[in-house]
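Dumping the structure here so I can ask a few things about it.
Apart from one protein chain that is not included, each protein chain of the complex appears where it belongs.
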């Protein structure tokens, strides 16, 4: 059951990933590099393992690219069990590629919109704080006058 | 119309899901497990229900995996109505797998970015609160001095 | 150029959608219903327009379902221009289905995480406000004592 064990590996990696998420920039870089490596390695391995179907490594890479983008024309497909195990990895890499690319773009859109809303809210809040601080300064000055009034009246005590 | 009724089930489940969303970690674990089960069960059922096309359960699972990842080469496809009903479930599981995986990764990216922005805003706000509290302490001390001034002058009253 | 005009319709609808986004619950319900309608109508239309390839409406709906989920085995495909124009709509509905389903799930995950963070921040902020209000109450009581001290001394003026 190669699929099940592979999915189990994915589950462990995803769990670790969710605990310590990398920065969006790092994740985007890693997924593009990993996908490139999977396409090239998948193409080469298919040529080695599934001789009959894949005439050269370019056919292998053509197959890997349509698999990793989940297009899957089916004009070339692995026939040997070994080739199908490789294909499992390439397919799951395709899901990771799409999911992480979408997540990276979504999070930049969300961050941009949040920043704009927060700027407006922070300005409102700063206004409220400034009004409170201005009132406190006024109260302090009034107290200063009161204190001077009392001290001036009875200088021996102040 | 098996598709319509199936979609109706999906609609009810999605509605309940949107009302009480599970934690991201739970959702990620559940979708990976459910997808593994669907691939294995789909492969076994295809071998049982669609004999002609599926030589053994490995061919069934190979088909289920390319279906659940939406790659869909089409080198093996169900020919019987029963097989196509099973396929409907596997295809919709594929959409759920991709959507929930993407959602889980996106929400960790968004949370990370939000936390960083909030840390900066909280520091700003804490500064404002500390300034206000410091002014209040100053006002309180001044009032303490005033009260002592007045009591010292007329001890019989204070 | 049916694709281009269709994409133009999509562009206008998306622009309007982005201006007045529906609630997530509404959007999820609408997309599931719309996708069901597109699968059923697509299947019926294919049987009517592309006779040779589609033996009955069940074959049409089988094709529509694998198209709307972007699986696309290719075991049955439209051969007539009219069928391919229908297919364009079904394919684009598939993209909308996946995108809106993913968006609905993502936004519930993001909202859940935000609510938890906000609860913690609100508690912090409430603490600061309570401290400030307690200090203000203390200042007010002290002023009350001062006022009484002054009035007690010269009752004719107060």
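The first chain written gets the first letter, and so on, giving A, B and C; residue counts start at 1 in each chain.
Methods note: contacts are C-beta pairs under 8 Å (C-beta built on N, C-alpha and C of every residue); 3 or more make two chains touch, one makes a residue touch a chain.
For clarity, every value in this text was computed on a predicted model and none was experimentally measured.
S.K.: Determine and list the chain C residues touching the chain excluded from the picture.
M.R.: Counting over the whole complex, chain C touches the hidden chain at residues 1, 3-4, 7-8, 10-11, 14-15, 17-18, 21, 23-24, 27, 67, 70-74, 77, 81, 84, 87-88, 91-92, 94-96, 98-100, 102-104, 106-107, 110-111, 114-115, 118, 122, 125-126, 129, 132-133, 136-137, 139-140, 143-144, 146-147, 150-151, 154, 157-158.
S.K.: Contact with the hidden chain only, please: which chain A residues?
M.R.: Counting over the whole complex, chain A touches the hidden chain at residues 24-25, 28-29, 32-33, 35-36, 39-40, 58, 61-62, 65-66, 69-75, 97-98, 101-102, 104-106, 108-114, 117, 121, 124-125, 128, 131-132, 135-136, 138-139, 142-143, 145-146, 149-150, 152-153.
S.K.: What residues on chain B make contact with the chain left out of this view?
M.R.: Touching the chain left out of view, chain B contributes residues 70, 72-74, 102, 106, 110.
In this section, only the chains that are shown with their structure count from here on.
S.K.: Specify the angle of rotation obtained when superposing chain A on chain B by their C-alpha atoms, rounded to a multiple of 5 degrees.
M.R.: 90
S.K.: Is it true that over half of the residue numbers where chain B touches chain C are used by both copies, so same, or is it different?
M.R.: different
S.K.: What chain lies closest to the overall centre, CA atoms only?
M.R.: Closest to the centre of all protein C-alpha atoms: chain B.
S.K.: Need the CA-centroid distance for the pair chain A / chain C, whole Å please.
M.R.: 19
S.K.: Taking the mean of the C-alpha atoms as each chain's centre, how many Å separate chain B from chain C?
M.R.: Between these chains, centre-to-centre, one finds 14 Å.
S.K.: Any chance you could list the residues of chain C touching two or more other chains?
M.R.: 70, 72-74, 102, 106, 110
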